[in-house]
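A protein chain is absent from this complex, but the other protein chains hold their places.
Labels run A, B and C following the written order; every chain starts at residue 1.
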Amino acid sequence: MIETFTDINYSFFGLLNQGPLTLSLFLHLLVVLPMFWIYFQEKKRLESEN
Amino acid sequence: MSRKKVSVWSDNRFWQRSATWVTGFASLLLIWLTFDTMGQISMGNQKDIDNHVVKRVPSATVINYKVEYNMNNHRGHEVPVIGGDDGKGNSLFKVKEKFFGRDDYSQKEADALLHLGKLASQAKNCMDCHTLLGNGAYYAPDLTKAWLDPAWGKNGPMQAMTGKSTKEEAMAEFLQHPGKYPTHARMMPNLGITPKEAVGLVAFLKHMATIDTNGFPRGFGKIKEGVVYAKTK
Amino acid sequence: MQRQNNFKYESQKLGSWYFTVAVILFGAQLVLGLVSAIQFIYPSFLYDILDFSITRMIHINALVVWMVYAMIGSVYYLLPDETGIETVGIGMGKLLFWILTLAVTVVVLVYIFIQVGPATQATIWLITEGREYIEAPRWADIGIVVVVLGFLANTFLTALKGRRTGIMTVILSDMIALAGLYLAGMYFTDNISMDQYWWWWVIHLWVEATWEVMVGALAAYALIKVVDAKREIVEMWLWIEVAMLFGSGILGLGHHYFWIGTPEYWWEIGALFSALEPMPLIGMFVHVLYDWGKEKGLKENSGVDTSSNNTPALLWLISNGFGNFLGAGVWGFFHTLPQVNIYTHGTQFTAAHGHLAFFGAYATILTAMFYMGIQGKYGIKKLRATFASKMAIFLITFGVLGMTVALTIAGYEQVLIARAQLGATWDAFFVAQNQLWMSQAMDWRLIMGIVTTVGFFYLVKDLLTISKSPKNVYK
Partner (left out) sequence: MTEPLYIRPIIEVSDFLPIFVSAALILLFGLIYASVVTLVKMQRLKSIYMFLAYFFWILQIYCTYFLTMKIHSQPFTIKAMMIAMVAYLMVPHIYYYLITKSEERYED
């Protein structure tokens, strides 16, 4: 499943790009995962309010 | 503390914070990616050519070399090949080619030519009719690989029309007096391009053809029927 | 009937000045667009007098500038409404308006009468920068930045002093990004790949990120005003939209980095993030659909007049929901994946997408803002669509859709013949241009452009006269 590296220059993102969708799955995870943390923090705040 | 039912999903603050996070983080990622890309698309110099280092945007001194656009087995698409092909689509950086009678432009001279050409391309608004690297207007042909276009080559009609014996002279001549060489009803306007600027522009075009565009445009000049000279039709 | 200026705030008056210039520039855009369209069919038309490169440049520059004018006008218009106070530096705001308008006039005159210059830095500074969409010479760039900084200072000081709503917060942060990004377009380099890399920072991050968010904020304001939507709900949606628009739009920039010399990893980033770009558009559509339907239902149930208090604005707002989705979403998506884009990049497909997306996403909402300006100016309680309003919306929408379809057909033919079959050479280009499918598409594009322009005349007539028509106005 891991493809050969075809780009000219090696780089962090280039290496992540070797499998199908690996790079975008990685970036999406980085963006979305912390939203869970925000969710639980806000939940706690709302519960303790009033 | 008693747990009560709360709705985080309908909470304004939750979405405000999420929006801030997503925006900020996506921007940071973009900046990171930009630094990475900047390093990869910075322009090379003659030393890179001497050391056979492949650059996405090679040195301006590529005007001293023969340039092709061939299938590269490793990259999986066509790439610019500079100074001869090793048979697998890799540049040999050896074979020279005269550019306006010379093949020994120094780094400084080549840089100055490219600078003049790039300036001219902006001063004359090339992008508002042509596309460069596929961006611009769609009124006139794409110039990304114009240097390699068979129409300008040895037996091409464009070169024959201008009565010049080399590609670069033909291009320079055409650029200076496009009104004199009508090829189609749609003609290039006379933009007051001076002989010097024309040389710069041709250097700019030759250099642009050596930029590694990840295989765009596909099959450029490689498809036999792609060269259907208007006259023979 | 008595027509007096009912603006409670000077800021709204200033907003209406911006709207006026925006409408004039909109007209200029259409006229120059028609000339360019004629040149596609009769290439000798104005050859060596006003060439395609010039007419097309003014066509797209007028587009960008009228939209920026209308956005600034909208912000000045809603600023006192949102903050509850007069804009702080209103005197400076007016001065900046005249400076900006003067600068735009000079730039256009130079475009028309000087056109091109020698290959020197002086040309870049004084005549044109020759970079599509942001051709404005550098002196004007600096002027624009100064004016925008003044505008930002104005809005910030006002927002800090007055009430701070969610809509204002979004607009303010968005305006900073919008102004800051413009700086990326003022940079000269001999490296064309680098040049294009930063050029897209302005073009893409404006059009597919900051402008879209601006539209989201304006739509939120309009929903509150026109259909009485609840502020908290609208603002919550605005935040969701901001998260989705920026979340997909910022890295969606990657779809412009497939073929300009940039590394291969942009293929995947560009493909996936731009595939997500339609998601917020669907969200916006569902939200507008819901709000519109709900308010209508509520009014029907309680037996009150079901018409909104500004029907023309509402109609344009609804056409925004459809237009944004179709133009930016559908027409963007079908040629964005790199597998396909290698064939479609730089063909008339892009022109088709550009026409429908700029219209659907921006022209619609900004026209709605014009109508809200009229409503505010004459203190009209209920503004109803006149015959001219309906003709305007019908003809403009129909015309733009028609142009889009024509250009799509032209682009499709170009992809097949010039790209897939003939390999993108000069000959390939002209073979494709000379096909009947292309030339007839260009005829249709011109006809539909004329339809659009007729619609525009109806729009101008309507904007000038709607407040005088007693039948359509309830004080």
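Simple rule for what comes next: a contact is a pair of C-beta atoms (placed from the backbone, for glycine too) under 8 Å apart; a residue touches a chain by one contact, two chains touch by 3 or more.
These figures come from a predicted structure and were not determined experimentally.
Shown chains touched by the hidden chain across the complete assembly: A, B, C.
Considering C:421, C:435, C:453 or C:469, the position touching the chain not shown turns out to be C:421 (whole complex). Across B:73, B:106 or B:155, the single residue that touches the chain missing here is B:73. Although one chain is not drawn, the whole complex shows that of C:412, C:426 or C:458 it is C:412 that touches it. The chain not shown here is touched by just one of C:24, C:330, C:447 or C:460, and that residue is C:330.
Contact residues of subunit A toward the unshown chain are 1, 6, 19-21, 25.
Residues of subunit B that touch the chain left out of view are 7, 9-10, 71, 73, 75-77, 215, 218.
Although one chain is hidden here, its contacts on subunit C can still be listed: residues 230, 232-233, 236-237, 240, 264, 278-279, 282-283, 285-287, 289-290, 293-294, 297, 325, 329-331, 333-335, 337-340, 342-343, 412, 415-416, 420-421.
Keep in mind that, in the parts below, only the chains that are shown with their structure count from here on.
Subunit A and subunit B have centres, each the mean of its CA atoms, that are 33 Å apart. Centre to centre, using the average C-alpha position, subunit B and subunit C are separated by 29 Å. Residue numbers of subunit C whose C-beta contacts span two or more other chains: 247, 251, 263-264, 267, 269.
Of all residues in subunit B, those that touch two or more other chains are 11, 18, 22, 26, 29, 33, 36, 40, 56, 212. Those residues of subunit B whose C-beta lies close enough to touch subunit A in the complex are 1, 3-4, 6-8, 11, 13-14, 17-18, 21-22, 25-26, 29, 33, 36, 39-40, 54-56, 74-76, 212. Put simply, subunit B touches subunit C in their complex at residues 10-12, 15-16, 18-19, 22-23, 26-27, 29-30, 33-34, 36-38, 40-43, 56-57, 60, 111, 114-129, 131-142, 145-146, 149-152, 158, 179, 183-187, 189-192, 194, 197, 200, 204, 208, 211-223, 225-230.
Listing the residues of subunit C that touch subunit A in their complex gives 247, 251, 263-265, 267-269, 271-273.
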